[in-house]
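All protein chains but one are shown at their positions in the complex.
In this document, chain identifiers A and B correspond to the written order of the chains, with residue numbering beginning at 1 in each.
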Amino acid sequence: MTRELIDQITNMMENIRVKKPLIHHITNYVTVNDCANIVLAIGASPIMADDIDEVETITSISSALVINIGTLNRRTIESMVAAGKRANELGIPVVLDPVGAGASGLRNETTERLLAEVKLTVLRGNMSEIRFCAGLKADTKGVEVSEADQKIGADEGSEVARDVARKFGCVVAITGATDIITDGERTIYIENGTRHMSNVTGTGCMCTSLVGSFCGAMDEATGGPLIAAAGGVLAMGLAGELAYEAAKDKGYGSFHIAIIDAASKLDSDTLGARAKIYEA
Amino acid sequence: MTRELIDQITNMMENIRVKKPLIHHITNYVTVNDCANIVLAIGASPIMADDIDEVETITSISSALVINIGTLNRRTIESMVAAGKRANELGIPVVLDPVGAGASGLRNETTERLLAEVKLTVLRGNMSEIRFCAGLKADTKGVEVSEADQKIGADEGSEVARDVARKFGCVVAITGATDIITDGERTIYIENGTRHMSNVTGTGCMCTSLVGSFCGAMDEATGGPLIAAAGGVLAMGLAGELAYEAAKDKGYGSFHIAIIDAASKLDSDTLGARAKIYEA
Partner (left out) sequence: MTRELIDQITNMMENIRVKKPLIHHITNYVTVNDCANIVLAIGASPIMADDIDEVETITSISSALVINIGTLNRRTIESMVAAGKRANELGIPVVLDPVGAGASGLRNETTERLLAEVKLTVLRGNMSEIRFCAGLKADTKGVEVSEADQKIGADEGSEVARDVARKFGCVVAITGATDIITDGERTIYIENGTRHMSNVTGTGCMCTSLVGSFCGAMDEATGGPLIAAAGGVLAMGLAGELAYEAAKDKGYGSFHIAIIDAASKLDSDTLGARAKIYEA
């Protein structure tokens, strides 16, 4: 089963490199450069556009829409909603990263509004953010997972993920020590990556952008949203652990750059040899 | 003739390092850090400012203005126009990068408005963007050149470039496999760089920022806009190919950083030895 998952993800990754799907991002200004570069590294093509007067057009020429609320503001929130609705009309996949949901009223309301008004394909966040989406107490510490939420195990976490997936009819990916990806029925676990990834800003955002890149390459042959979400999460985990091995002696700056390096070098051999992925 | 071009560009580059011209950018938030760093690397000084209440002042103390519409919005479009007009009044060179022109109504209208209301010194874009400026069918794929436009050869491309240069009375630089730089009369071709540069976000933006840096160092002794545009495009091509040679085994993250490295190390010897530039 692990083998089949890896094969599906490998095929979808090859599909990205063949199709070079355009991935529309409405995202934050902190990590936007890394998001664009990791999308290019995996073989897709990024476009960042957030003005209400063009987001619907840009979404309509794209293969996926990534919404990231990391530095949301009143202006861009309207663009997120408009772009999301347009994507829904056109059947274009939408990935949401509810950065810091739980940390402020504005983030909470925006997350709730997006969940209510836009039909998501994949929702990716840390345990605190997804717990917020579940209507549970989310002890968010800024944009990072809280210490309490970090200790929640894979069993309890997958319950939360499945609930949210069923509630919103989308795939949910919770990234953490063990990543949990579920469509409410099937649940995939990934144990790649390293905890040091939280020492570089944007590893969560980059993961979401990779999920968007995989979503932009979905087709009947390669699989649907569950595989796309698992593909993005796995690619990010592998990039992170390979980068850490390569750069850990140098420091976090080199580690950061090595993540993009590793994403750009990712191939089926590496996936086959290193993926710690299973369904349970 | 190649020798003379290289000498002129070398002199202008030395002028940048002596004068350290201030280059005002109204640019996008995706690649802004790279634009600032490559301006510093070539020896100029960047300032990014986009509020309508200060852009005219900031332009007035600068040696060149770079307008890049990569993540344009209603607020910054007005700032672009106001700064451009002020630059015109003061005789300060203006460089426009119409990122993604052809991809949305907003980008199209803004490009047309800037072309109509601001007298440009240099217009730099890929073939799709410049074709849009020419009023031709531009098959823009997001912010990248389309596959069809990419196949347009240097002969047809230089016709388009010359038409646009004459229409708007500015230098036009189309970057691609062969870069084309023309003032409508003289046409310069550059064959440095590597196609892999499109795998790092912002190599087009950085090129435009280098053109702006050269424009900020123009004087009677070193040459005018045609040489400045060729200088910026050549510097970017050399930085890209040197970076690719240095970092290709590591991946795109290292390649990205090596571009800034190479720009900061660029000297007359490298220009003399590697520049593939000619007038025809």
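Throughout what follows, a residue touches a chain if its C-beta (ideal position, glycine included) is under 8 Å from a C-beta of that chain, and two chains touch if they have at least 3 such contacts.
This is a predicted model, so every value here is computed, not measured.
The chain omitted from view is touched by exactly one of B:N11, B:S45, B:Q150 or B:T178, namely B:S45.
The omitted chain makes contact with just one of the residues A:A64, A:A103 or A:A262: A:A103.
Within the entire complex, the positions of subunit B that touch the omitted partner chain are 22, 29, 32-33, 36-37, 40-41, 45-51, 53-54, 57-58, 61-62, 75, 256-265.
Contact between subunit A and the unshown chain involves residues 28-31, 33-34, 70-74, 100, 103-107, 141-144, 198-202, 250-254, 256-257.
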